[in-house]
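One chain of protein is taken out of this complex; the other chains stay put.
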Amino acid sequence: MKLSPLGDRVVLKQLEAEETTKSGIVLPGNAQEKPQQAEVIAVGPGGNVDGKEVVMQVAVGDKVIYSKYAGTEVKLEDTEYIVVRQSDILAKVEA
Amino acid sequence: MKLSPLGDRVVLKQLEAEETTKSGIVLPGNAQEKPQQAEVIAVGPGGNVDGKEVVMQVAVGDKVIYSKYAGTEVKLEDTEYIVVRQSDILAKVEA
Amino acid sequence: MKLSPLGDRVVLKQLEAEETTKSGIVLPGNAQEKPQQAEVIAVGPGGNVDGKEVVMQVAVGDKVIYSKYAGTEVKLEDTEYIVVRQSDILAKVEA
Amino acid sequence: MKLSPLGDRVVLKQLEAEETTKSGIVLPGNAQEKPQQAEVIAVGPGGNVDGKEVVMQVAVGDKVIYSKYAGTEVKLEDTEYIVVRQSDILAKVEA
Amino acid sequence: MKLSPLGDRVVLKQLEAEETTKSGIVLPGNAQEKPQQAEVIAVGPGGNVDGKEVVMQVAVGDKVIYSKYAGTEVKLEDTEYIVVRQSDILAKVEA
Amino acid sequence: MKLSPLGDRVVLKQLEAEETTKSGIVLPGNAQEKPQQAEVIAVGPGGNVDGKEVVMQVAVGDKVIYSKYAGTEVKLEDTEYIVVRQSDILAKVEA
Partner (left out) sequence: MKLSPLGDRVVLKQLEAEETTKSGIVLPGNAQEKPQQAEVIAVGPGGNVDGKEVVMQVAVGDKVIYSKYAGTEVKLEDTEYIVVRQSDILAKVEA
């Protein structure tokens, strides 16, 4: 089962932020501030969206930073995704 | 009796989320968080909508995820439907 | 006396929802949830509306579902009408 | 002294709703719900309004229904007028 | 010192509404409801305003009715002016 | 160090409103109502701003009246400036 986004929508999956505190304890993601980094899981076709021509600029596998408060959370087969418009993606994170 | 949507409207019918808890009890849909998956029942013709050309990208029978809070609930012959604009549909769910 | 709507306006008349409860008592429309089905009474000419070209897609006599909270109630010779924009009509109801 | 509206503005004058109650008492307009029927007193030239071409579709003397809450009340030589945009006029009332 | 408005702005000066009550007492403007009539003092050049072509339709000396709540009050050399956009002017008042 | 505004932005510096009360006491600007007159310090290049072509109509040294509540206060080397869009400038004040 997979999500195939429409228009300029992009399906994201949040990156786990496993961090070690100074005392060496590993905090799971939930105990921290929600990270804004995510991986691109699926990309809509772009094209005419609300009467404007949109060219998609992200690709599956990209690491991205997206706008806090943007997007809709979706759960599919026990995995949580965020569906955002491409314009809610601020930047790619490159190695 | 059937609904024939105008413009870029799409008629959806929510998919029942019958789930079995770990103890084996089946919870009916009402006792859970409202699922966002729906099946496409009818699709408007698209074309010029609010001065913008809209091409319909979903078809009857598609399973879709739609935006929480979007759409209007409509009851016809004891069946509940949701009428949304195509732009409120986030993604198709494909097998 | 009749209403002749301007632009993309449509004059609707709510359909009475006379229903029989299980005990056989007929509840008049007022005692129930306001139905959203209506009949089209008059249709504006469409054309240039707010700088956008609108083609009317409903006709007098059509049964339609319209958006809750949309439109203006108007009383003319003791009959109540609702005047909506065509974009507030979600779907036609066909037999 | 007369009002000459600009752009797509229309000057209206509310029609008095003198009605006879069942007991035969005539209630002046003030004691009732504000009627929405009005007569067109003056019509702007239309043309380019906010970058959109507007063609005026009402004429002096037309009886019209206008949107509740729309328009600005103006008093000139003890007569009250309402100045609305043409798009706030819902329909003409024809005999 | 004079105000030279930009774009589609118009400089107005409120007309004093000196009125005589029935008992013959003259109430100065302040003691009454603020009148909406004003005289046009200066008119901007119009032209391209926010990407739209605006043609000015009022001239210095015109008496106009303007929208309540519109405009910015400006005091220059002890005289109070109101600077409005032309679209906030509802109508000219002609003799 | 100087501010070089982008797009249709204009850098303003408020004009001090030193006034003598009737008793001869000079009130510094802070003790009075904030004046809306300012001098133009720097002017952006205009051109394509949010997809609209903007031609700059003010020049360095102009005295202008600007919209209350508009603009962003900026402090640079102990001098306070206001950065506004040209459309927030209501009028030039000419001698």
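A few remarks follow.
So that you can tell them apart, the chains are marked A, B, C, D, E and F in the order they are listed, and the count of residues begins at 1 in each.
Criterion: a contact is a pair of C-beta atoms (placed from the backbone, for glycine too) under 8 Å apart; a residue touches a chain by one contact, two chains touch by 3 or more.
Computed from a predicted structure; not experimentally measured.
Subunit A meets the missing chain through residues 36, 51-55, 57-58, 65, 67-68, 86-87, 89-95.
Mapped onto subunit F, contacts with the missing chain fall at residues 1-7, 9, 11, 42, 44, 48-51, 72, 74, 76, 83.
Basically, only the chains that are shown with their structure count from here on.
To fit its Cα atoms onto subunit F, subunit C must turn through 155 degrees, a value rounded to the nearest 5.
Chain centres here are Cα means. That of subunit C falls 23 Å from that of subunit D.
Mean C-alpha position of subunit D lies 42 Å from that of subunit F. Among the residues of subunit E, those touching two or more other chains are numbered 51.
Taken pairwise by the contact criterion, the protein chains link up end to end in a single open path, with no chain closing the loop.
Screening every pair of chains for touch gives A-B, B-C, C-D, D-E, E-F.
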